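Just dropping this structure here.
The complex is shown incomplete by one protein chain, all other protein chains being positioned as in the whole.
Up next is chain A:
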Amino acid sequence: MKSYFSLTVLALFLPATMLCYQLMPRRLRWLVLLAASYIFFWSISGKLLVFLLISTGTIWLAGIGLDRLLRERASRLRAPGANRRDIKRRYARYMRFVLAAGLVVNLSMLFAFKYLSFAQRLLAPLATPLLAHAGITFPQEAVALAAPIGISFYTLQAVSYLIDVHRQSISADRNPARLALFLSFFPLIMEGPICRYGDTAQALWAGRPITAENISRGGMRILWGLAKKVIVADRVNLLVKTVFEQYGSYDGGVIALAAVLYTVQLYCDFSGTMDFVMGCGRIFGVTLPENFKQPYLSRTASEFWQRWHITLGTWFRDYVFYPLSLSKPVKRLTSAARKAFGNRMGPLAASGVALLAVWLGNGLWHGAGGQYVLFGLFWFVAIWIGGLTEPFAQALCERLRIDRASMPYRVLQHVRTLAIIFVGELIFRAQGGSAALGMLGKLLGGFTLESFANGTVLGLGMDAADFVCVGIAVAVIVAVGILRERGVSLTTWFWSHNAVTWSAAVCALAIIAVIFGAYGAGYVPVDPMYASF
């Protein structure tokens, strides 16, 4: 069950889970989801399940600890003659300790699985001679640990749960099994979205009955995701893989094409998986947060990240950016910057510190590698510069009497943003930091359309028919996105008509996926791309 779109999941695991869920009394249905989630996890990561259990156990204990401290504090504050200031200060200290303990245990596991090898490589040149003086040998062989599936996703959910309990925006869950379901719900475990306990958890154990409408509409969403994956993501895989793995053999034009196709592939694979997740959630009556809102329609770099992998962006915003920006040292920096650069530019300039932390964190969250650090730095620069120059852009447009809402200006913004996105994804997909720089160098220094003219591009894993197929599919996806942007949902439109229209739409989509899907000889299906992060 390495992909949600495998036959085992779609034809066996999901229907069996639905059947058991529906047959169970309503108050016990969430236990079916928990059992299914743990079976799913076990089928991919085996004994590494123990780390999910450790995460769940420690986060549950820390939550209960915080809850108990809050109740104790409240009762002491009510006591006659209580020194309120002293009690508040003392309990704030205790609560910070419990929060830190929970975070350290969970983030340490994440670090050990994802970054130990990277840290070892970074430290080796410095640590090897230093330790040699003390007669200690620094390990030279790479420490490679197989990570439990979804550790990056469930750890962020666990961290958000604990911080929210600490902030008192939610109450701690007293039932460890219910918390276990929130952290392991099988549609979420591989690629997110990263959910908040306050928004999602209640629906998971509500045990809502499976209805015909939810099966139909959820199924349609899954089918749409499957179509995006097999028609586009799998079709471009061979070309993308070939060029990114041997970029030295190709000119800038081919590299640009690979960067564009990789961006399309990543979108279709990741958002296609999210369609499965949303559809699956709907079947069980659980509304999950959307992770994509037509990102290709963004007009600025900042807007792109409000539309792409939304739950990761909001996680970093709420738990890193705001707390850092509003921390005492950054506030002092903001005051100094306001004196130096004025009320508008000062806070923007100072928020660069928090923004840099967010983007280094975002880059490294995806993996330990130079390309991810570069990716983070690239988006930090793009977004921060965008924010800093916005007041000047406003003033300039007013002065030149340019209407910022006019079509040509908007088109210009879209084109600029797409170019930024393509470069960002090129860095992201590169096989390391130096490869990313090498590819960018070729893009800037060796751009030529020769490979297009002499037909070389048609020998890289995609023939002319493949290009046409991808082009049409992308046009359809963009058109559906534009309709969605205008509040028109095709699913709702088909559903509002009679059963025949609905069945025809479902059959048409299924037939299109079967006919135009890229599978069999000559194609290499792409593994779920975000499952490895």
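Following the convention adopted for this analysis, a contact is a pair of C-beta atoms (placed from the backbone, for glycine too) under 8 Å apart; a residue touches a chain by one contact, two chains touch by 3 or more; residues count from 1.
By our rule, contacts and distances are computed from a predicted model.
Asks: What is the missing chain called in its UniProt entry, if the choices are "Paraquat-inducible protein A", "Inner membrane transport permease YbhR", "Ethanolamine ammonia-lyase small subunit" or "Phosphopantetheine-binding protein"?
Replies: Missing chain, per its UniProt entry: "Phosphopantetheine-binding protein".
Asks: Hey, which of A:88, A:121 or A:338 is the one touching the hidden chain?
Replies: Answering carefully, the residue with contact to the hidden chain is A:338.
Asks: From the list A:306, A:431 or A:456, which touches the chain that is not on show?
Replies: A:306
Asks: Specify the residue from the set A:73, A:88, A:208 or A:317 that touches the hidden chain.
Replies: Once the missing chain is taken into account, the touching residue is A:317.
Asks: One chain is left out of this view; which of A:326, A:478 or A:504 touches it in the full complex?
Replies: Final answer for the missing-chain contact: A:326.
Asks: Given the full complex, what residues of chain A touch the hidden partner chain?
Replies: Within chain A, the residues that touch the unshown chain are 167, 169, 302-303, 306, 317-318, 321-323, 325-326, 331, 334, 338, 343-344, 346-348, 351, 354-355, 383, 387.
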